[in-house]
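Every protein chain but one is kept in place in this view of the complex.
Should a chain be cited, it is by its letter among A and B, assigned in written order, with residues numbered from 1 in that chain.
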Amino acid sequence: MNIVTALSGVVIKELYRRKDFYVLFILTALITLVMGSISFFNDARIARYLKEICLMLIWISALVIATTTTARQIPAERENRTIFPLLAKPVTRWHVVAGKFLGCWLASGMALVVFYFFFAVVSGTRDSHWPLLQYAQIVLLHWAMLAVVISLTLLGSVILSAPSSNMTICLVFVLGILLLGRHLNQVALEQPEPIRSLIYLVYYVIPHLEWYDVRDLIIYEHKLIAWSDCALAGLYAFVYSGFLLMGTWLAFRRKPLHL
Amino acid sequence: MEPILETNGLRVEYRVQNGQGPKVAVRDLNLAVYPGEVFGFLGPNGAGKTTTMNVLLGFVIATGGSARLFGVDVREPIARQRIGYLPELTYYYKFLTVEELLRFYARVFGLSRDEADRRIDGLLKLVELEHARKRPIKTYSKGMQQRVGLAQALINNPDLLILDEPTSGLDPLGRMKVREIIQRLKREGKTVFFSSHELGEVETVCDRVAIINEGELKVVGRVSELVESHQANLEQIFLSMIGYKPEPVV
Partner (left out) sequence: MAGVSTQTFASVKSRTIYFWILSLLLVLSFTLATVLQPRAGTWTSRSGAENVLKVVLGDGRRLFANHFFVQADVSFHSGYYPSIFDHTALPKDSSPMIADSEQHDEHAGHACQGEHDHNSAKCSDDHAGCAHDHGEKGHEHDPHEKAMSFLGTPRDWVEAFGRRFMITEHTHLSAGNEREMLPWLKLSAELDPQRVDSYTVAAYWLRTLGKVDEAERFLRDGWRNNPNSYEILFELGRLYHEARKDIERTRNIWELALAKWGEQQANSDEPDLRALSQIAIHLGRMEESEGRLVRAVELLQLAQKASPNPEVLAKDIEELKHKATLPVKAP
């Protein structure tokens, strides 16, 4: 465990020493503030469009941060040969997989806290409404979803050698699920038989990341989600990530380290 | 006495894409290194030195034969608890400072904070990087990076050191320092297994040497005994072992 946390510490240090996170945060803040400074029909109480835009940017930034950080971890270890002194120590490849996952997950969790804090301040100053429990839910669900995204990207990074293609594929896949995952069963029902079962299979196999997208509940000031449902969703993400990490380890276990 | 490092009939093949059979990098290698020795592993470029070390560290899985460290198969992570390794070509996490890097490796070995602090101070003094301890590694020169490698290899106070060309890329002073460090480790009772092309340095620091060529062990023995039995210096022995015939002088 010590080894895993030590490895994750390096990942976290890497994230906040690189520009990516700051660039995305500043971009998000800038766009939000610019949009917020527009006066729509002299009504300062209008807030939801701003929440919508800000949350959209946060979601995109978080996805980009999670996938870019994760996609380069293992390839960079191999390319820079840092994997050799590492594995020459009592570190197994499972440690590497778990440490990288934990590091990326914690790092993106930290990024989420910063982003959502900004969001809370922006929307709170607009409509002086501070639904802290709801914010806690959205952050936790978002974070749980990123666990799946990160383990997926990690798996991609040991299968595909180029980080950029892995990143692109993962982003497209995740965006695809977020936008269409919910509707695949409907699509399936409209298809003739062999295709229908196939789509249904895909529907059951893909991680249902769209559950975790509860932005609307925040924007439209809906009531809290049951905490038991949040816990179930967390469990689902946990189990799913576990499977993906297992797959990552299986793929990485026997892989030659030389490029 | 039990050997601390041992290979038996070790064979390593690399798959190559050119359609021919696999490339044999190491064939039927039997080595035994005993505690307290400084063992020089010699051979021309491409002889299979790095490959052998990669097997010892579990990076490459042997096609045949076996390799053991401290009597434990090299595939067990526990075999690596008491070794220090300096890779041939390495870059460390460039965004970390040397201090952070060493602290990270110390945590991997499960050292306590105080213990780690003490070791880090000592090692940075040893490799003369104290002045740069707060600088990210990406700002280091080549020689400095090589010394970072040496420091990380020593972080766990290992009993066995596996050094792949520890002096390459260093200036004469730096090489001298490395030699001194190796000698000091020997005095402390450590075992050092290292590869090198610098025959002069091998002659001065090694108890025993092995020379391999094209993956095959050519000769192994005490430096002094080899010199005596061949009636030649180490360089001449090396050259004859790898099949070099001097051009006849016209």
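We take it that a contact is a pair of C-beta atoms (placed from the backbone, for glycine too) under 8 Å apart; a residue touches a chain by one contact, two chains touch by 3 or more.
Note that the coordinates shown come from a computational prediction; the quantities given were computed from them, not determined experimentally.
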{"item": "Among B:T7, B:T50, B:T97 or B:Q145, the residue in touch with the chain that has been omitted", "value": "B:Q145"}
{"item": "Residue in contact with the excluded chain [from A:F84, A:W143 or A:Y212]", "value": "A:Y212"}
{"item": "Per the touch definition above, residue among A:M1, A:L30 or A:A226 touching the missing chain", "value": "A:A226"}
{"item": "Chain not shown, touching residues in subunit A", "value": "19-20, 23-24, 27, 38, 40-43, 45-49, 52, 56-57, 60-61, 63-64, 68, 72, 79-80, 141, 164, 167-168, 171, 175, 179-180, 182-183, 185-187, 189-190, 203-204, 208, 210-214, 216-217, 219-220, 222, 225-226, 229, 232-233"}
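Operating definition for what follows: only the chains that are shown with their structure count from here on.
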{"item": "Centre-of-Cα separation between subunit B and subunit A, whole angstrom", "value": "42"}
{"item": "Complex interface listing, subunit A residues touching subunit B", "value": "2-3, 5-7, 9-10, 13-14, 17-18, 80-82, 84-92, 254, 256-257"}
{"item": "Sites on subunit B touched by subunit A in the complex", "value": "57-61, 77-78, 80-81, 83, 85-87, 89-96, 100, 104-105, 107-110, 149, 152-153, 156, 162"}
